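Here's the structure, in structure tokens; my notes come after.
Every protein chain of the complex appears in place save one, which is left out.
The first chain written gets the first letter, and so on, giving A, B and C; residue counts start at 1 in each chain.
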Amino acid sequence: MHNLVESFFWASAIALAAPILLAALGETFAQRAGVFTIGIEGLMLSGAFGAAAVASWSGDVIVGFAGAALAGAVLGALYGVAVVLFRADQVVVGIGFNLIVLGATSMLRRGLFPTGMEVPSTSALDRHELPLLGDLPWIGEVLFDQSPIVYALYVLTPFGVFLLFRTRVGLLVRAVGDGALASSAAGIRVPRIRMWVMVVNGTLAGAAGATLVLVNAGGVFVDNLVDGRGYLVLALTMFARWHPGWVALGAVLFGAADALQFIAQATFGGHVPTAVFLMAPYLLALAAWVVMGKRSRAPSDLGVPLLA
Amino acid sequence: MTQRETDTRSGTEVEPSRAPDPVRGGDRARSVERLARLFDRPWPSIIAAFVVSLGIGLLLVVLAGGTAAEAVDVAYRSTVGSQQGMIDSLVYTTPRLLVAVGVIVALRSGQFNLGAEGQLQVGAIGAALGGAFLAPSIPGPLALPVSLLLAMVFGALWAGLAAVLKVWRGCDELITTLLLNFIAIYLVQLMVQGAMKDPSSTFNQSKRVIAVAELPRFGFTRLHYGIVIAVACVVLVWFLLDRTALGLRLRSVGYNPVASRYQQLRVGRLTVAAMLISGAVCALAGAGETLGVQFRLIQGFSSGFGFEGLAIAFLASLRPGRALVIALIFGGIFSTATRLQQELGVTASLAYVVEGLPIVLLACAAGAQALRAQRKGIA
Amino acid sequence: MSGPNDGDAALLSLRGVCRSFGTTKAVREVDFDVVAGTVHALLGENGAGKSTLMNVVYGVHPADRGTIAIGGEPVRIESPRQALERGISMVHQHHQLIPSLTVAESIALASRNTPWRYDRRSAALQVTRLASRLELELDPEARVGELSLGDRQRLEIISAIDRDSQIIILDEPTAVLAPTEVEPLFDLLRGLADDGRAIILITHRMREVFAVSDAISVMRKGELVATLATSATDPNQVLDLVIPQRHRLAETSSAPGVAEIEDVDSAEGDLNLVAAHLRPGRATPGPDALVVDALEVAPAPGTTGLCGLSLTARQGEILGVIGVEGNGQHELVEVLAGIRIADGGHVVACGEPQTRGRLAPHTAVVPEDRHREALVLDLSSEENLVLPMLDRYSSVGLLSRSRMRADTRAVIEDYAVVTASATAPTRSMSGGNQQKLVLARALAQSPKVLVVSQATRGLDPGATAEVLRRLRDAANAGTAVVFIGSDLDEVVEIADRAVVMYGGRIVGESADPDASRDVLAGLMVGADRDPARD
Partner (left out) sequence: ACGTTSADQKEKEGSGEQSDGGQPKVAALFTQFVDQGNWDVTGYQAYEDMCSTYDFDCDYVEEASYERAPALLRQYAQDGYAMVITHSSGYAAAIQEVAPEFPNTQFVLFSYATDTGGLKNFSAWSVDWDQAGYLQGVIAGLSSKAGNISIVGGEQIPSTERAMALAEKGAQSVNPQAKVSRVWTGTFVDVAKAKQVAAQAIDGGADFVIPMADLAGQGVHQAAEAAGALSLGEYMDENSKYPQAIVTSITVDMAGAYDQIGAAYTNGELEGQIVQMDAQSGAFDFAPFHNVDAEVETAARKVLDGLSDGSTKVPSV
């Protein structure tokens, strides 16, 4: 099993973790504020499509990335209108939203790019070794020879922790998710905070989709590219007990479980059915969930629309 | 404008010329409430949501090159307008309705069963195990009941696992059931690639279910008795929740586990019971597809009924009777979308949009209604 | 209707305010003025509309009709936020706190001048500073969810005061406070009023009304029936306004040991309750019914747990268990109900030992928290009523709806429960009526031991008297009633015998509670405890 300490394995794990972590950070804030975004799958997919579409129009992947974040923000806001302002049931809206986005991105892809998408070179977002840090043995290869988006996550994750636990904004977000009525009675504009959180969540999910298509898939958009990662994000968020730090760790573990499939299949393939490897990450997650057990406590108004 | 109106309504004497009330800013929610008045009655709002989504659907059809008249004609013929349309709609309704009714049991008992998809997948495994492997060696009349029973047992155990983990370890069933969905899908794959694979087949599928284990069909149509089972489940679940002591216990635990414990209800056991029943009913959806449509376990036989059924359950306010109506409508939409594609060459993607829209719009209508009711104190 | 002072001087004035919930007209055409610099008491039966009226002012339930003016200027208040911006703050009857936050975070959240960066240390300082104004202590880092009810109440009060509002509304703030804490609160309220603020205080305790208020308004069935200057009235007059039928009540209660609402002996100054004198039914109580021996439960934040609690209740008596909340009462009830398994000790009821994790034999329990522990609010009265006796109301698993309905009707009539229908969710019932239902359910099981906790919390004098009368009836019928309460006066009134709970054990006992009131009061706050016993 010497493969498990290989730097490339962990570098892969981190690369696979990036889009999941990006979306899960947004989802952490959303869930902390009480919004359970089943539609994160759709938000990510719209980001992926937006990134590919804008990048092929503008000929610039950075613009594409920004476009995806913007698309995510707009859809996050629309999603917010439904679940926050209209008090629609969050699970139902999420299920419907995912269907709509799946259909709409496919229709748009064919309507707007009948001859296929011409995504320009994604080299700007590809791996860039950091000077000095990148030269560190092992660590450098794992952590500092990555996409700039991964570097952004090194900053974003601690910032998320700071924001959530050390600022008034974070306090508001936590309060709104843990006692929406009480917060409202304390004069907090619960809908406004939840709307903002949904915009942030949409932006990050859009960026996650963009990362997936521009970095991980090298600019190739295919319908349903996200392929269930949104649900993984939901699981991860809850699993990590709504703490950005744990979310990051969990994302890397999921990434590692994914990356492990290559090693495992290459090692044991033929003796063990593939389906076993494919379900392994979920089995691991389930096992971890069972071991963690009662320690997790969800925000008490998670998924509950504010009726006031 | 709107502000003036409200002002007069609430009788506050505010000068018309006065600068905008600084306090007004944040309270956009009030305008939602005003909108919500459109949805004062549930049935009109349900109809309105469907009409709006179908309107958008029509628009998309026209954009995609069809004409509205054609589309309406297709919609008519693929639902109530032709025998085949009705049959297709009912066939598509069946699994969705079963899932909806199944999750209603869990949701009303306070268990957030997000795992209907997984439960129907393992249900399909059970049904195929019974219908294709066990049935040849048991007396004919038992083949179908045994297959259905096996499916229910599998589904119940799958859901029960989540419940047991909740009671034993306090694991939130939401996550557990979500993860079990993925595992179940790969479990089906494992089965059709390995233990249950039909060696003569060139695809990942099990042996064919033997004839006596098939769900009987109406005449020579493809409509199988799954719809009868589904409707029976609607009645049974209503009866269970509303008319039995167990149902009352389940609902009590669902609303308030703490108070239920003070009344000596066995919260742990009831939690497990709710999930067992829920899983068993959801599993019937998988059994119906296996024994009535595909006649074998086949990889990818479900196109996400699990989540659609969940949406139907919520849209029906967790009432089995309403779920029947809404599931029928969704069956019709699915049938229409399929035919639109066949006849007008409209892309399959449109179907997703036309299905998703009413789900979202109905949820908005229901939410706005609940908000208004709460504000006005009408329970 | 105008206040004792002229309407023009009023800081807050309401005109023609109406608010309905569906078909319930909770507040009708109320004109209400509160003058700056006064403490204004608002009284009325349960369901009279006091909380609703204040919720109109605070924007929780905006008025259907009517106007609100502050300092003479008409304002629109449609959300709590708007109320706060107008200088109105409120301590709610049902706590509006967020369990996962710490005390300091809760204060910071409510405060209008928390900077963008939340700093733990300065937030903690703020808590200490505020708490000291009320002469109380609160751990800034404690989680709200782990606080006792009393501490939560304290937290609500200090956070309302922190806002520095012109108008402060307190909806039954003293219901869960220790007697010793009421004084500093009232001192503070007086001080705030003297600064020129207007304080509105809702309470059911006549003693408090006369201790602190300048003016008294009384509501009945949604209408404001009278506003009086406190100095110009007396408790009897006020009580007559609050419960006009009280004399009729007294007439109907003929059986021995039944509650009688008598005129208040104002000279004594004992204005608590409705002075419901509940005469003990029997001179000699029967054999031991409930024996609790050396119960141990580990302490948790906000509670002392139980450390070797022993007590005995005898048939036919009401045993008062008095104590400030958080001294193990909740744990005791949980153990008796079988919800919590004690770390040590045992319980024997009517000679039968309790099975671990089950309700004590022949026992019925009325837990303290009506909404969380006693009722399933989304179920109807009839469903709630049959929950513990489902076997009686079902055969082969099928519910007998007709029998449920018939029996519920009987209970509703017998207990004069006011409810829209037996099939309406209990959520829609008022607190007093909910409590009657809970008590009826407990008694319907014909228990030999009845444990009731904080049974009269938030109930108006009429409902309180009714509940106490039922308990006395039960005791007279031979039941051992364990009456756990935190209102000393009430316990003293009803109990045949009283024990004091402090620090999770019994620290004193009195066979004549009435006579030893002061001693009991001291024991409640740990005064007379012998340190050597620790």
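Rule of thumb we're sticking to: contacts are C-beta pairs under 8 Å (C-beta built on N, C-alpha and C of every residue); 3 or more make two chains touch, one makes a residue touch a chain.
In this text, all values refer to a predicted model and were calculated from it rather than measured experimentally.
**Q** Where does the absent chain make contact, in terms of the chains shown?
**A** Displayed chains contacted by the hidden chain, ordered by label: A, B.
**Q** Would you indicate which residue among A:130, A:263 or A:307 is in contact with the undisplayed chain?
**A** Of all options in A:130, A:263 or A:307, contact with the hidden chain holds for A:263.
**Q** Decide which residue listed in A:156, A:275 or A:302 touches the omitted chain of the complex.
**A** Here the residue in touch with the unshown chain is A:275.
**Q** Which residue among B:91, B:178, B:275 or B:310 touches the omitted chain?
**A** Checking the options B:91, B:178, B:275 or B:310, the one contacting the hidden chain is B:91.
**Q** In terms of residues, what is the contact footprint of the unshown chain on subunit B?
**A** Residues of subunit B in touch with the missing chain: 84, 88, 91-92, 186, 189, 193, 200-205, 208, 220, 222, 289, 293-296, 298-303, 335, 338-339, 341-343, 345, 347-349.
**Q** So which bits of subunit A touch the chain we can't see?
**A** Spelled out for subunit A, the touching residues are 3, 6, 8-9, 12, 15-16, 19, 106, 110, 114, 116, 126, 212-213, 216-218, 220, 222-225, 227, 258-259, 261-263, 265-266, 269-270, 274-275, 277-278.
By our rule, only the chains that are shown with their structure count from here on.
**Q** What whole-number Å value describes the gap between the mean CA coordinates of subunit B and subunit C?
**A** 44
**Q** In angstrom, rounded to a whole number, how far apart do the mean CA points of subunit A and subunit B lie?
**A** 26
**Q** Give me the residue numbers in subunit C that touch at least two other chains, ranges are fine.
**A** Counting only residues that touch two or more other chains, subunit C contributes 79, 81, 85.
**Q** What positions in subunit B touch 2 or more of the other chains?
**A** 26-27, in rising order.
**Q** Which of the residues in subunit B end up touching subunit C in this complex?
**A** Checking each residue of subunit B against subunit C gives 7, 10-14, 21-23, 26-27, 30, 243-249, 251-252, 255-256, 258-265, 376-379.
**Q** Can you list the subunit C residues touching subunit A in their complex?
**A** It comes out as residues 58, 60, 79-81, 83-85, 90, 92, 95-101, 105, 108-110, 114-119, 159.
**Q** For subunit B, which residues are in contact with subunit A within the complex?
**A** 26-29, 32, 36, 60, 64, 114, 165, 169-172, 174-176, 178-183, 186-187, 189-190, 193-194, 307-308, 310-311, 314-315, 347-360, 362-364, 366-368, 370-371, 374-375
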